[in-house]
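Every protein chain except one is present and positioned as in the full complex.
Letters A and B mark the chains in the order given here, with residues in each chain numbered from 1 onward.
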Amino acid sequence: MMRSLLFAGAGRADLVAKLPGTDADAVVIDLEDAVPEGEKEAARGELPGLVASAAGARVMVRVNGAATRWFEADVEAAVALPIAGVVLPKAERPEEVAALAARLGADLELVAGLESARGVVAAEELLAAGATTGYFGAEDYIADLGGRRTAAGLEALYARSRVALASRLAGVPCLDQVVVDFRDDAGFAADAEAGRAFGYRGKLCIHPRQATLANRAFGATPEELARARALLDAWERAAAAGVGAISFDGQMVDLPAVRMARDTLERAG
Amino acid sequence: MMRSLLFAGAGRADLVAKLPGTDADAVVIDLEDAVPEGEKEAARGELPGLVASAAGARVMVRVNGAATRWFEADVEAAVALPIAGVVLPKAERPEEVAALAARLGADLELVAGLESARGVVAAEELLAAGATTGYFGAEDYIADLGGRRTAAGLEALYARSRVALASRLAGVPCLDQVVVDFRDDAGFAADAEAGRAFGYRGKLCIHPRQATLANRAFGATPEELARARALLDAWERAAAAGVGAISFDGQMVDLPAVRMARDTLERAG
Partner (left out) sequence: MMRSLLFAGAGRADLVAKLPGTDADAVVIDLEDAVPEGEKEAARGELPGLVASAAGARVMVRVNGAATRWFEADVEAAVALPIAGVVLPKAERPEEVAALAARLGADLELVAGLESARGVVAAEELLAAGATTGYFGAEDYIADLGGRRTAAGLEALYARSRVALASRLAGVPCLDQVVVDFRDDAGFAADAEAGRAFGYRGKLCIHPRQATLANRAFGATPEELARARALLDAWERAAAAGVGAISFDGQMVDLPAVRMARDTLERAG
């Protein structure tokens, strides 16, 4: 369950140290967008201290993209530390996701960013290649297309919808886009409700207040919990009886549906 | 032509008996969503009487999905009765549509529901596999994604658009989503106009009032009729002259375009 994933730049030790005290379900120390080119190596060098200072939280590290010259060293530094997972931005090739997943093994999470033309087009394959969670990055997607973000956000609606569909097809929960203005609580809450309606399971956050709001928005309703429980019951009864295929609510139940139902159950609290 | 397809649950003999008196172009006795699990067999047993009581209408039966344990017996019961067609909910695999189409033969209609992640993704193939009409089910689609329906409906816009496109590509007219609040005439009329704008040819209805409103919304305009007539004229002249391929309005005319034009002509009234 990851209703809120809260980012802090690797250059902001003050913010990183505050991450464990927030409501965020998981937190990210960011080596990518938050760190200028000239400071990448220095930021990586600070990583052990930063991870230590965030201890107590479910800590992830966002490495630089697989196509960059920092990627290898970033991953090496991250996996040597007591972290919960790695965030891979701008995923575009299923092979790069699969290779990173193999390297992380079963104990570390892999959050894949779908935030470019090619990433959105290949979203289902990228998620299915080994991601445990995905996210849709509207700012980078629209920049890649040469467009501009607007308040209404219709320019990102197609990609946001397509990633939500890919999330269900792959059975990998996805997190919704950033709200840049972190002082606009009402705007964040409305955008979270919208993302929830699309089928997103949580939201990228850039301020502790947003994490609190995201947790509120992405809890499951009693009806959703009941539906998920019934689906999992049917699935487990079938498995116990040695039945290969079952239906639920008129549809064949596939493994992705089972994974999504398990994610829903974890939202009970 | 199916501007309005009006549903009544198989458990509601009172409503089924009223179907012939409504304005609906076609009506459905529903064995699926309207019937709880424990009452499926009983409802099927009532089918002969229900179909008889709906005589005079163009009567269809919605069977349970192809993945369910009720499907086979539902179809068997339905095709033994004097019905106009079968509605297959939650279609996901072209083979299941093709098999049912073969079983129904040329005299019975087959309405395929596109209302799940996999159904929307495969919409064109599903329609082309033998459906005579399709429909987009927003409620089930969004539930399958783990999302929520909102009044504005942006969460379903992508899938609603994609099914409308698939409808044209396959040359199979499709019906638009349900409006759950059957007392909201203005809301229904607005949603019908929207569906009409997307290219839908009719609408699922859950109340006789909605059927009347749908018929009003989905009639063809004089311009649309003229365009359809001109396309069919060009097509028939070419066929008479033994010409294999023709263009209309600057585009190559394909068989799907011809089928859609015929559907438009039937809306003349």
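Here are some notes:
What we mean here is this: a contact is a pair of C-beta atoms (placed from the backbone, for glycine too) under 8 Å apart; a residue touches a chain by one contact, two chains touch by 3 or more.
Fair warning: this is a prediction, and the values are worked out from it, not measured in the lab.
If you put the hidden chain back, the residue from A:65, A:208 or A:250 that touches it is A:65. Considering B:70, B:158 or B:235, the position touching the chain not shown turns out to be B:158 (whole complex). Touch with the chain that is not drawn comes from one residue among A:116, A:210 or A:251, which is A:116.
By the touch rule set out above, subunit A reaches the unshown chain at residues 32-33, 64-65, 67-69, 89-90, 92, 116-118, 120-121, 140, 142-150, 154-155, 157-159. Those residues of subunit B that touch the chain absent from the view are 157-158, 161-162, 164-165, 167-169, 193-194, 196-201, 224, 227, 245, 247, 249-252, 257, 260, 264.
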